[in-house]
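The complex appears here minus one protein chain, its other protein chains still in place.
For chain A:
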Amino acid sequence: MTNSTGTNSLRNGPAESGHFGDGLGGRFVAETLMPLLLELDDAYKAAKTDPSFHKELSFYLKDYVGRPSPLWFARRLTEHCGGAKLYMKREELNHTGSHKLNNVMGQILLARRMGRKRIVAETGAGQHGVATATVCALFGMQCVIYMGAVDVERQQPNVFRMKLLGAEVIPVTAGAGTLKDAMNEAMRDWVANVQNTYFLVGTVAGPHPYPAMVRDFQCVIGEETKAQMQEKEGRLPDVIVAAIGGGSNAMGIFHPFLDDPSVRLIGVEATGYGLDSGKTAASIERGSRGVLHGNRTYLLQDENGQITEAHSISAGLDYPGVGPEHSWLHEIGRADYVGATDDEALEAFQLCTRTEGIIPALESAHAIAYATKIAPTLSPETLLVINISGRGDKDIFTVADRLGVKL
């Protein structure tokens, strides 16, 4: 969680004001929430420099989350593609089945330090909701999860898991009933319950300090990857590919490599029906700068600044924005942002399942789709890491439906 400190490091952001580069990020919230964000910023700064906080977090990451997650050489997938050597960072093996718990564990310990008793969170695919409900069960805290009504429908298994864990799941019918609307509703809940509530944001977006804090908690992915690759291959990887919705799994694996210019970082957005189909979630490739949910970042919007609905087969990527630090990495050209369609993700989902015996989340399948597309164009010496951010058990109904199989 310690970022490097050289003055030319790309890992020093954001500024004290919460901005990345030229005005990205920041704190665009109503006055009622400003004092809470400042308090959170102070509390996080204090925790960050407190060895006992790190000791506690390490304990839970190891014995409860199950870290470190393995770095797996995907031999059959590599042979299938022909070209780059494909590794998989196995975040799907974490407790609750995704990378989400890394961040949630950090924030719940912070919420406890701050004396909060009630946790509110937004969720898209339900991975963040399940992770949040899990730690609330673990620590005996009240848990309220806002989830778009459409997502509740397509992610039934996760909804039931959250309920089993004791969370109250509130379906949000406003807008298109997806992650954006869940985020609005979670913010409304927070502003109405500021005295006792902690808003546990699930991705590297939202007002400062969330993008930086969530990133810091997710950096364990990249730090482990670096050490594991060193151990296996004696050097840095050449390419890292990760799926991007809000961008927390990607930021977690990218960030520790930002100052290693030989490492190519590729974020894969969900292009839905296609980049120019009008039904896409590619905020960087098809969006523009704007302000939503507390930060300035790339957003899908119309010419009047109204936010447009995103589309992706994957509920976790179905969001019209992206974390501000990704927008910054895009603007300075340190990371490349590309896309994979619903169909490509679906195909990669099946390919990964059959060649590696790993059922990936549909979110992660976008990263697999792009990685397997470029692998044949790369030399066999190229070390390519795919971040398998989650497991796909939750997605089997969606996939069955798309494949015309009745369960």
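Here are some notes:
Assume a residue touches a chain if its C-beta (ideal position, glycine included) is under 8 Å from a C-beta of that chain, and two chains touch if they have at least 3 such contacts; residues count from 1.
In this text, contacts and distances are computed from a predicted model.
Only one chain is not pictured, and the protein name UniProt records for it, out of "Acyl-CoA dehydrogenase", "Tryptophan synthase alpha chain", "Ribose ABC transport system, ATP-binding protein RbsA (TC 3.A.1.2.1)" or "Chemotaxis protein CheX", is "Tryptophan synthase alpha chain".
For the chain left out of this panel, the touching residue among A:Leu10, A:Val29, A:Ile284 or A:Leu384 is A:Val29.
Checked against the full complex, the candidates A:Ile170, A:Val194 or A:Ile396 give a single residue touching the omitted chain, namely A:Val194.
The chain not displayed touches chain A at residues 17, 23, 26-36, 38, 174-175, 180, 183-184, 187-188, 191-195, 289-294, 299, 301, 303-308.
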